[in-house]
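Shown here: the complex without one of its protein chains, the others still in place.
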Amino acid sequence: MKALVYGGPGKKSWVDVPEPKIVHATDVIVRVETTTICGTDLHILKGDVPAVEEGRILGHEGVGTITEVGSSVDSLAVGDRVIISCIKSCGHCVNCTAGLYSHCLGDEGVSGIGWIFGHLIDGTQAEYVRVPYAENSLYKLPAGVSDDEAVMLSDILPTGFEIGVQYGKVAPGDVVAVIGAGPVGLAAITTAGLYGAATIVAIDLDKNRLEKAREFGATDVVDSSASDWKDQVFALTDGAGVDVAIEAVGIPPTFGMATELVRPGGHVANVGVHGKPVELHLENLWIQNINISMGLVNTNTTPMLLKLVASKKIAAEKFGTHHFTFDQIIDAYDTFSRAAETNALKVIITR
Amino acid sequence: MKALVYGGPGKKSWVDVPEPKIVHATDVIVRVETTTICGTDLHILKGDVPAVEEGRILGHEGVGTITEVGSSVDSLAVGDRVIISCIKSCGHCVNCTAGLYSHCLGDEGVSGIGWIFGHLIDGTQAEYVRVPYAENSLYKLPAGVSDDEAVMLSDILPTGFEIGVQYGKVAPGDVVAVIGAGPVGLAAITTAGLYGAATIVAIDLDKNRLEKAREFGATDVVDSSASDWKDQVFALTDGAGVDVAIEAVGIPPTFGMATELVRPGGHVANVGVHGKPVELHLENLWIQNINISMGLVNTNTTPMLLKLVASKKIAAEKFGTHHFTFDQIIDAYDTFSRAAETNALKVIITR
Amino acid sequence: MKALVYGGPGKKSWVDVPEPKIVHATDVIVRVETTTICGTDLHILKGDVPAVEEGRILGHEGVGTITEVGSSVDSLAVGDRVIISCIKSCGHCVNCTAGLYSHCLGDEGVSGIGWIFGHLIDGTQAEYVRVPYAENSLYKLPAGVSDDEAVMLSDILPTGFEIGVQYGKVAPGDVVAVIGAGPVGLAAITTAGLYGAATIVAIDLDKNRLEKAREFGATDVVDSSASDWKDQVFALTDGAGVDVAIEAVGIPPTFGMATELVRPGGHVANVGVHGKPVELHLENLWIQNINISMGLVNTNTTPMLLKLVASKKIAAEKFGTHHFTFDQIIDAYDTFSRAAETNALKVIITR
Partner (left out) sequence: MKALVYGGPGKKSWVDVPEPKIVHATDVIVRVETTTICGTDLHILKGDVPAVEEGRILGHEGVGTITEVGSSVDSLAVGDRVIISCIKSCGHCVNCTAGLYSHCLGDEGVSGIGWIFGHLIDGTQAEYVRVPYAENSLYKLPAGVSDDEAVMLSDILPTGFEIGVQYGKVAPGDVVAVIGAGPVGLAAITTAGLYGAATIVAIDLDKNRLEKAREFGATDVVDSSASDWKDQVFALTDGAGVDVAIEAVGIPPTFGMATELVRPGGHVANVGVHGKPVELHLENLWIQNINISMGLVNTNTTPMLLKLVASKKIAAEKFGTHHFTFDQIIDAYDTFSRAAETNALKVIITR
């Protein structure tokens, strides 16, 4: 089969590789029909994630059809169309039973982290993929949900919702600021209403993304290149700051913005993937009764979000801005990596 | 009357000042019979808290008898013996109705912060003190609770419990590390069992304090000057780290220790008062699903803690290590400020 | 002034009575400009609430202008337009500090219950009303909110939301059944989306109310006179029952319906005011892991709901179906009491 293989920093190629096989009784094999690219894939290609070895097939998002099931798999069958979750879950370790699939201990020498596709085992940017712990890591696609919608449930929608909205403890009536209106920030924006956010402020430097943010549900937008950006946000509150500030960029200045915006008693939810330390102004913040959360998605809300996508309460299809076929995957990476110019959110890659 | 008056950085004196008077209908006047000194008072004397003006009477902890009540005060009467909470609460602002008394907006031009005694208005290291919003800021002393026990409920016990144990979301069976076994750390240690902590590890450089920590309920102690201090703590866990790390010192290295000790999905509860920024290693922590809390005490658990002190389930009297009279208050400050030599925890000052 | 005075079972009259005066320092006097009638008022008139004495002015909902303030009232002033909450709160008793204003202990011999207007003290169906604990019981009317909208915040909207939606622990994606599409049921229906309910099923015998329910946000309606009503509801779930069943009628059969509809692990939220016991089938339910809640509104969400009404996220004006002036209040009662014929939801009575 063909797959996108990592060849070390800066190198990737769409080449022939052997098809995956069932290894454990709980595995299934999925024929991938739709996949997409994540910002993390770009990080890997920069060499930022040393755990990824040369020869690894990339990708942790996908939709496809089951072609083979392991001997202990009862609730899934060959022919089932499924969403592949970016996080595997053994279902019985101390972290999985606590809902913390992001830190699934597993049993197969792949320990302590739920994200393994395109990282510690071969991923989904391939014609076929082996899915471990399939009964806890795949979700059957209901009728009426397209692949374009479904593939947003592999990672981006649960990430924005769980790590942004839920960890940020958004509550009815809240003013929520989302810093960074890229795909994950937009996922937080579009799901903040599930806990009754009254005001959702998108903050970004990019005017195109701010416009997009309104389509995804932002009630207000603030251009953070304006010198009075902070005053503009405070003017949308009672003067004390926002209830929840969601950081969806991953650099020190935007994290600092989040801590400046939040009111006493409020929440900073970090969603961004950071590459260096940040300075936390505890000399001011210790007395502010704020809370700072962070984390990798657990994907335990995926079934719930899937219901809302199926009932058209979440407009998942809006994330897909560009379409490619598998053999155009190198072009897809190019378009996605130049998002500022191409206005790409998510690129959809189909068989 | 006599009171301890702040005279600018480094200066304090026990001098004659006018007695306080009722200003608002919700005020009461309390004759102070017992007070104590907090680490924050030392910070003020160093000049670290510029909001404190020269001429201010210091102190925010105390026990005494009501001598006068404002015209709207129904539930308190002259002669009632009361604990003075370090935090005032108007009872009707948006923060007070949310239980966030630490950020009480109030109405009297003293806005946005619950801690005002010995800070923005005159405090409790005096023969008499005016208490605003008395019905929300005083707690009647039940029979059988001594002044020595009661004065620990003004600040230290609710601070350790609310900002350490509750904000840290201690749960039954947890391994809890408390970094810093000074008075506030000991208050966290002695109340962690209220949520069923199974293992309570005290971490400090001072052997005397580690011994004390055992008396207050630590199940294990670790000398943080040992090169393998972290391994010692991890050996008390399942290998993944502690469930809750409580920082009770207030300097960058101890905050860093807390973030290193906590397991994925765990909690860092900062109780320490910090004077400078800390470096937060988001490049490692973003994926760890930890939570970092901080804040000023709300004192909304004071009535509950008082019940437990009254029923001898919390050994509040153990905090008081040294006793002084009001006219020895300068000596009391001296003893308290040299705690490493004097082994002082809290100094009790009585009329 | 004129007021609607209770004269014993079946008797009420719009008559001259003395104007109210400030009694406590925390009181204010409000000139009532808009009021409405609650189902509870009808119960009182039937003699079902023996605590209501002859001579009592009825009514616990209203909007008006402050004409006088007690000596300790700082945050409200003469001329302020305010919503009168149906629940008073002293702000400092053990129940108020826990947010349980419904059981405010108070200080004025009116102990243990938050609902006192038109019950234990004179009410709001009058030209003027004395409001105790005014700073905790009145909410300033923001610009852009009409009296017709605002008066729905006195009781009905917080009741539906707090006792139905919050006590029922509605969560994103839930299927919520609301049994009884009268005013309180509709208030639950229209606020269930604040916690992301995906499917909101209105169940009633009255076709007109089911139609109304759709306007208020029901996604589905079921006529409970149909023999297969239960199958119809289950068909909207995954087959295991609804996540939350809200009872908004107050009779044994509808309570029974709620317990039949709820899935294992689900919630029954009783909002209805009951006049007799119900049979609870614990022989079946003990193993079902359901939860049953009930209660009088606390109104601690009123400020939040007011923000959502102000921003037009809750269509409060839809509740007012009929309008009367104060001197037509007897007609207003007549219209409201014959709701099945008149299709009345709430009747608005203005000066």
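Letters are used for the chains, namely A, B and C, taken in the order the chains are written, and counting of residues starts over at 1 for each.
Rule of thumb we're sticking to: contacts are C-beta pairs under 8 Å (C-beta built on N, C-alpha and C of every residue); 3 or more make two chains touch, one makes a residue touch a chain.
Because the structure is a prediction, the values reported are computed rather than measured.
Of the candidate positions A:Glu135, A:Asp223 or A:Glu260, contact with the unshown chain belongs to A:Glu135. Between the chain not shown and the residues C:Met1, C:Ile22, C:Leu205 or C:Leu285, the one that touches is C:Leu285.
The omitted chain makes contact with just one of the residues B:Val94, B:Ile251 or B:Leu308: B:Leu308. In the full complex, the hidden chain is touched by chain B at residues 172-173, 193-196, 198-199, 301, 304-305, 307-308, 311, 313. In the full complex, chain C contacts the hidden chain through residues 94-95, 98, 100, 102-103, 112-113, 167, 238, 240, 250, 255, 264-265, 270, 272-283, 285-296, 298. Although one chain is not drawn, its touching partners on chain A can still be listed: residues 24-26, 70-72, 74-75, 90-94, 96-97, 99, 107-108, 135-136, 300, 303.
Please note the rule applied: only the chains that are shown with their structure count from here on.
Computed centre separation for the pair chain A/chain B is 41 angstrom, with centres defined by C-alpha atoms. In chain A, no residue reaches two or more other chains under the touch definition.
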